[in-house]
Every structure is written in structure tokens, then in C-alpha cells.
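One structure coming up, written as C-alpha cells, with questions to follow.
What you see is the complex with one protein chain gone and the rest in place.
In this document, chain identifiers A and B correspond to the written order of the chains, with residue numbering beginning at 1 in each.
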């Protein structure tokens, strides 16, 4: 078994595939083509510490995908990994997993089609066995399905970011993935539009280069905790979430939340106002995890 | 202490009591007699691996109990365990724990009476000290209290199952129960009616023999995470929960949920539609736990 593992992953040794851009093309009012690439790419997960991640598009988490409720998604997965199959499981859609989330072999391309009929903030991830290894090695991300009728608070929002929480463990160590505790727990910002911050899940990256806001902003965060193993107690220091939509569905509305519990793979839209200049840490309030890196900063300036 | 434990549990050695059927008799419109037996029975928890479980009725989890909101429950506990007391704590009822959930001595029978006035999906379990040992050794199950006015989505549901998540640890090892990580995390299906699948909490049992549905079904799952220690991030691959009722109470209505966080002992009604033929894995998305066995399959066929 150990030998087999060595054999399978030997082709990854020294491999560092250059990030391939995601392709998202709207081909009609309710239909969108998405192409994502599975590839092996070195990711900095802490200062000076690289992880030869299994990725979507050379990022971990992968790029954020934004579609509209009611869209048909025509999805293409290109697998550039020379040695093992990968696949795509999108939590946003109705699909038959055994065929629509099927494996794509090394150096092959698979195409799939399914409807995104539920609004919200969802996890996507590789669903190839052992799933835990594919997620823990970096094959996860967020897909946002914009609700047909929007959120009741849309008009108040003045700034928005997409934020993902994930864990890192010992390198490609299924035993540690299964029975260990996380080495790092981290946040990443994923660009909603050109020019937005776009980072990998790395200790300190959003402390050194904070997210930005202005005094008086109502900030919306699209958040998802992709795990693979831990829940998140998502909290922004110095404010209270005015409005929360669980899994990003407008129906699941809460108000005045200090800390939002996200299941493994769970998402949300959270909105809050920042009333003064300063630095607002974003954490999971499971402080062992914050200590392991799950701290981002929102820097609020006057103008 | 160790010696005492040896003495107390010596009578369990080699004991394997044949499952006793649960008795549920409705004696009037709003009153039901329930008889459950505490007994020591060998349970297969993984292929070829037996666990001399402390059980209700020779199953672990025990048989599902279904009553109506407003019922008076006359409850009888027969304790066939030759060496230690057991008891019954039903989360569904209003009761004085110190008397209504009292210990029943070995080879004795206790009778209790209490109202089931809250609709929902609840845990039941042995409440004898150390409670952690009695739950972890297998004394847990689900009681459904059907809401007086039903669920708003009752008429749409075409298929339903009862599903329980539980953990297994090192055999009867209180130190491992308290400080260890689960050896297995598993699902079981508990029969709602004659002919339904009815399994113990065992790795792979609901993969080898999947739950069944047809294309177009709206499936309702009654779910409960009986622990004893872990929370569950309950998810069905390939679909989204159209409607969720937290703890099975129609008031606690959510929509469009990808993954439902269940506290230790928490329950829910979740409903979803399956739109295509194929195999839909059911997991806790805490993937270390899925890796340890928490995977069931719903097989969807055309006709």
C-alpha cells in the first residue's frame, strides 16, 4: 500500500504546474460555460513553507465561481495531473454524483451539465476517492449562486469580499488528515472581480495585506468553511453581523449575530458595518484554530 | 477501580442476548404503551468486527420509536443485563430525570409515564452513570414525535427514511471515550415501518445495501446525531436540502441548505429531490469522519 502510494505520487515530485486561468463564459441569459483545470502547483501556506497542492487552477482554494440562480452550468474539467484522476462536486447543483461528478483521468477532459437552481454560497471540491485526501491537499473552493430576487439588504451593501476557511495538515498524509489536528487553519480572499484581493489559504497573508474598507461601509462577506474536518466559529472583532443568510439563502435570515457556526462545507452571507477607523481582525473564535493562522484583518480607513 | 470494572463486566463475557422486539401498543387515541429491553448483544460494527454492545432491543442504535404529539407515553424498561443498571432518557418528553429516567436494576423492570408534547426528531439514550459509557457502548436511538398539524411539505414527500449517526471507540474504554478520537463514525437506517431497511451502526452497511429512491422522488430523512461526542455536518451529495426543520419542529424552517450542522444529540427533518438516476452518497462533511465510515448511499433508479 505504501509502495503503491509512492508509485502513484512519484510523478508529482518536482512538478509545479503554472496556474491556468479559470474560464467563465456566459453563452445565453441562463446558461454559462465554466472550465476549470485540475493541476499540481506549489502553494505558500506559511511564510517560506511551500505545499505541493492538488489544486483547481493552481490556487488553493480554487477561484470563486459566480453564477445566477436558474443558470444551466456546462462544466469542463481539464485534468493536467499526470498521475491520478480528479473530479468536481459542486454543492450548488442538482446532479447524479456517480455520473455528473465522475472522475476525469490524467491528461483527459470531462464535460458535464447541471442546473444551479438554489441561491447561495456553496462549497465545490474534488470528489475523487479518497475524498479526504483530495480536499485536504487543496481541491476546494466556493461557488456563489446569486438569488433571482437578490437579498433584502442588497441596496445597503457598499463593499464585498469572498472569504474561505480551510485547514492544512502534514503533507499528503491520510493518517494525519484522518486522526491528527490541523497544522494550520487559514483564510483566503478569492476575487469576486478583477482587482480584488486573491490569495491562497496561507497563514498571515490577509494580516500582512489586509482587506480594505471605509468608515461607514456596510461590508458583505461571502464565506465558506471548506474544512475538510473542522467546523468554524466565524467572527469579526469590533462589530456584530447585522444580517446573516445561512448558506446564502435569503430565506434563512438571522440578525445580530456575534459568531456564526459554519459546518464543514457550510457557507453564508454575513453583513456588518464598520463605524470607526482601525484594524478589525476576522477569526474563527475556536481560538486554537485562530492561533494556527485563522486570522485575517479588515483595515478601515476614513477616506 | 480497574478491578471493580472487571468484576462488574465479567458477566458480560461471552454473553450475546438475542434481540428482543420492541413493543409499541396504542391503547387509546392519545396514549401509547412502549416496552424496550436493555440487553447485551454482539453487533457487527465493521466487516468481521464484532462489538459486544450495550443495547436497546439488541440493536445499536435501538429501534426508532414513532408517537404523536400530545401522546402520553407509558414506558416500560426491561433490563436483561445481568450485571449493571440501565435507564431511559427520552429528549422528546417532559419528565423529572431523577425519577422518570431512573435506573432499572439487573433483571428488573421499571415503568414510567410522561407526555410527548413537543413535535420533532429526538434522541433517546441510557442515562445511567457513567452516561458516556452507556451511550458510547450503544444505548442510543431516535424517537419521532409527529407534529399535530404535520409539516407544510408533507404532501410533497414520496419516500422517507430514518437515519442515525453514531461513533464507535475502543471497546468499553472510558479513557478512549473521553480523550480519544472515534475509531468509526457510522450511519444506520432504522425501520419506520415493516420492510424498511433496519441496520446497526456499521461501516459500509448502507453502501453495500443502499437506500433506494426513484427519479423525481422528494425524499424526507429523519436524522439524529447521537454522538456521543462529535457534531455532524450532514450532507447529501448531488442535491440541496429544499426544506429543513431543525430538531424536526415545523417552526424551525430553513430552505436551500447544503449541509446541516447537528449538535451531539440533535435531530432534524431534511427533504430533498433526486432528479437523475445514480448513486448519491450521504456523509458527514467532516471528512475525517466520513473516512472512518460515515458514508451511506441513496441509489436512485428510473423505475
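We take it that a contact is a pair of C-beta atoms (placed from the backbone, for glycine too) under 8 Å apart; a residue touches a chain by one contact, two chains touch by 3 or more.
Just so it is clear, the model here is predicted, and its values are computed rather than measured.
Q: I'm checking contacts with the chain that's been left out. Which of A:25, A:154 or A:277 qualifies?
A: If we include the chain that is not displayed, A:277 is the one touching it.
Q: For the chain not shown, which residue from B:131, B:157, B:192 or B:212 touches it across the whole complex?
A: Answering carefully, the residue with contact to the hidden chain is B:131.
Q: Could you tell which one of B:85, B:119 or B:138 touches the chain left off the display?
A: Reading the full complex, the residue touching the unseen chain is B:119.
Q: For chain A, which positions touch the chain that isn't shown here?
A: Residues in contact with the chain left out: 181, 231, 233-235, 237-240, 254-261, 273, 275-281, 284-292, 300.
Q: Could you please point out the chain B residues that touch the chain left off the display?
A: On the side of chain B, residues 89, 91-92, 94-101, 118-120, 122-123, 127, 130-132, 135-136, 174, 177-179, 227-231, 246-247, 249, 251-252, 261-267 touch the unshown chain.
Criterion: only the chains that are shown with their structure count from here on.
Q: Just how far, in Å, is the C-alpha centre of chain B from the one of chain A?
A: Comparing mean C-alpha positions, chain B is 33 Å from chain A.
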